[in-house]
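What follows is a single structure, and I will ask about it in a moment.
Only one protein chain is missing; all other protein chains are in place.
Naming follows writing order (A, B, C, D and E), and every chain is counted from residue 1.
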């Protein structure tokens, strides 16, 4: 069974080709995306058994997502097929160096996810359950589903990893703060970005943020604290520097790549600091190629990069 | 102002390239469609002033639709921009010679159309108001909007043309029968296909269908009664044969092309029979090229074809 | 475990786009093919558990093949990765309505397949082992591997299906006759085409061919005996007519589609005649879309077509 | 007849489009490459008569190579067509800024080249014979062919230019050192890169490398000795600085461009230093456009660049 | 009616895709361009009513231009269709970072423009007439047309804006100097680039150029005087600095974007300095996306950029 189980919304993704805009394009690239499935693919490429599920419409978009995840070796046996609702879609374009996203996800199959979609035995068999703050923002029943999944995980002593992935297009900050914090309180690993954390805590001073994180049971791993990733535990803070890469091709997916790398480190039984180093390298590689998950590196390539980096750092 | 005013839902349209399926395509063609806007473009290419409006989301899909309609010379000044809802989308593919369509139109901007979106002066200034049986199927407020538009037209002695365009994916047959018939009762021109009519009347015998059509005030123009188009009036039935074309490239849009041709004939003040001949030729040309509306011929080309046909028939 | 296990050579496939020739194309389509993997995909789409294996080079071509088979739901857990030899390639083009194929398969990973690549338990767990006459033509060790696989199947009472797939580019007719006949003698189902059979038996008269087939223990299913598929058993011959389809887009893969349909019928426990009907419909659908295996229909679509056909035949 | 004659292996070249990987691409770019034919094209674009030959399979890949070389004005009259072996192929991709190449060249037509393929009169008529260290690595008969060609050149007082082009995928370093050095001993111009030279001489200190080069009769031109190209003669060393260009689009082909530029300088009767300047500019321009040989500049453009550079350097 | 009226030559534009050259491309991108229509589109995107006209051939190139301008909301009602001459074409490619343009515009429809093509009432109804120095270079009748248009404008107290757009491929410098200066003498706004001005005045010293500009009645806006745009009036010179952007994707269209921004500022009744700031931002954005006019930003995006810049500058 899967070492890591994750679930959420994956959507069809449409993007203009050849630096055109959506409006002026006669053809579009057609792929898919979703924070949780990106993490599952990232883990699979790093050599782990990862399982992803979610509600998909019984339409070509849903079938494409399932096929491509299966191609990547992700276990898709728990996907719930929804005949009544379409798989969500998103469109994305870059204009004057700014990314815009347009969603067709309201009333999507995924937003109709319910606790009954969860397979307790499946979750129980995993070592880690990974959830994000996007799912609870989709609908109330989605929030219930996340809570129920965490409850199942804890019951079966499965670790819970939580990436807040704050999306202010989906809910307002007040609601988001309350729900995300309540979920962080249930997690074993809490993986926010620094800017996200500022919004969540309504606080921009790192020194004042740390005690707040110490209220949590979770180990917090905060990305992007000035070119450092900070591991915050009650016992103290460890800063892991990351090497900035240039030749950035496409920044989307960096956070999911980070997450996959970190969970891979945990599964390998590595110390936290080393797991974060893997996370940093994995995140950095994802942005050096095109694609949200297409760019996720294999274990072979990440290993080589880490070894090279070790040489350079020495 | 526009000679013909029409309104309804236009949606982004995604199709696989190179005979692939949606599921297996890495790129898609990106155009748009909608029965009413197809008719408006058809009329514009035939040399008429046509106006189309409807609710479009303030997203690239909506903007693309508006731009392309404007490019075709359709008056788009009455479009209602909806910041709160996305423009609808449809995907289409051909497998083993069968067409499948997948809609992302539930909760679309268009389904939120309300009577207040109508500009009475605009409708009043037209010679013909053209509506279809798709709009009333979208939502109750859409139905109200259609009823209100017809009321406005009648008040200002604007002729009403009505193409039932029965879509059983949008509503059940019982509801469709009731609403469509009630709208046909308001129309001046009723333009059903023969197969559609069978479903609407729950009757497959042409002889028994005709008296039912005579209950209407409208002149009915029934397409496809065995290679004939039948003009049904209380005074009797006229059958206009159509010349079957081979080299059919893409059958979608034939009905809209027919409709544009018929309304063009009316606007030209032609006798009904000649208007139907124009309709037949226009419908036939649309299916000899790719595209729902891209294939709509210009007046120059239709005229030449009609003249050639006249020669051949002689 | 897999209901049907099959193995052989799958290769990268390169074809010109847009009706160009290989020589004049600046871009090529890149897919893959292989008779046995086509059958495995065909079975998977019809709802069965199918497993395919073979030697693939550890290169992007091999990885692409494995990923796409996995996407299609084919079990690829027994693939043997060969670091020392490249995955084979083939190029294909159509000129003046004739297909030409160019192979880069000599010394390919697949031609290095050895009996030790076989997993006896895996074969033992299947209901049917499917092999073709291509594999024994690749190399002596490949022939040994086929013989060994059949031995394993028979030991574990797994049925053996054998499609001769005569390829005179790979060996001369004398050698082919000898080996193919010796393999047919081991099979439970022998699935030649009529023209192939003529070459194999050096005999063109159907009446004189039948007694030769009766020498075999296998049930022979002969394709294309004048628009019939003939089931030849010692007890007699049953002719199953097939409905000729027009709109033939791409004839490649018809035989593999036939085979998948036939095996699907067997797995469903259908009588031979009905299995052959399914085979006919499946083969016919494959040629109505582009692609060797891309065109393989799902159970849902085949079922619908069979039911329609039943109506028409009645 | 040709001023420069060269021969070796040219192969079909497949690359993903649109920054995809080979594995994930549904289409590939299809061109060709080969160090010696790159040099021949480079020379032809600079205005010289260049002849290339080699064994090509009688397949579309071989025909494409011959046609494109002919298009570029390269004399291809001595190509040997091999019906029994396929033209070699290579695939190339870039991942995370690293280039990977995959060859299908074992047993290719080119590897079957034999001394009998050489046309002595053709070589005799040239001013320069250009060979590389790739050909002798392909097979023993290829090595014999290179030796025989050099023997012919020397017999007819044709200068021999030799670019080692060390490819450790094709042979081990011990064998490569021995053969390459023995060929360098026959050459009039030896054109190694600095890093290559380190491997060939198993020596990384420039001061200790120079006496080794002085053992050769050849004039050595060593590329990339810290932004200099060094002309090593017994009479001493001349360092020619090269102006580093940014906007590097594709580094492949730089060495071949250098070589074409250098030979062009020799043919023009320029002093060595000026020939190396031309070589530097030509090499630098090749990397500012896409393509191995597609990027080779015409004489008109190189001249303009050299003149501009002259201005700037002054 | 249009706030700004402009006229001139618009041509079909062909460019290689995928970094190829024209010579080696099997496909080309097909768009259109023209300095005046670029300005019209730029103004329309900034929210103004702009009208463009000119002679277009009654061919698909001409129709494409008219349709796309109409799509962009430009009023094209005064286009003159010329059955006897083809719409001009240009081809463009980039090699080694240098742009080359090839024209097929001699004898084009546009070069046959005559004063009778002008609609005096149309020009009279505008606030600004915008002309460039390209049109008078096309033919004598074109020059007469420009003079006549300016005469009409002045008669109806319409402001005249004049961008010299010096094209030495179209005429020699002596003729250009004379004609351009004579037109500048008629203008209200004269918008040269600094380098252009040097050529026009045969003078490279800024201090000596200024008195020459003061001879004109026009307000001169000189682009690119060392990262400043200089507003030259008899009352003095105001320098408006522009923020240099990196990520320059395609420099073509910058000047037209500047012009559109400046005219937009005038129409908004802004002080000259603020109009120039808008011009600078608009010009800078155009070069950050692909396309001559495709890259013209909307008012919404320009406004946001200006506000951000204001913050940064503070």
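Please note the rule applied: a contact is a pair of C-beta atoms (placed from the backbone, for glycine too) under 8 Å apart; a residue touches a chain by one contact, two chains touch by 3 or more.
Note that this is a predicted model, so its numbers are computed, not measured.
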{"item": "Contact with the hidden chain (one of E:36, E:93, E:256 or E:292)", "value": "E:93"}
{"item": "Interface with the unshown chain - residue positions in chain B", "value": "17, 247, 249, 285, 288-290, 294, 297, 301, 305"}
{"item": "Chain C residues touching the omitted chain (full complex)", "value": "18-21, 24, 95-97"}
{"item": "Touch list for chain D against the chain that is not drawn", "value": "67-68, 70-73"}
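Everything below uses one rule, namely that only the chains that are shown with their structure count from here on.
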{"item": "Greatest separation from chain D - chain, by CA centre", "value": "B"}
{"item": "Copy pair chain D, chain E: interface residue numbering same or different (half cut)", "value": "different"}
{"item": "Farthest chain (mean CA position) relative to chain C", "value": "E"}
{"item": "Geometric centre distance via CA averages, chain E-chain C, whole Å", "value": "64"}
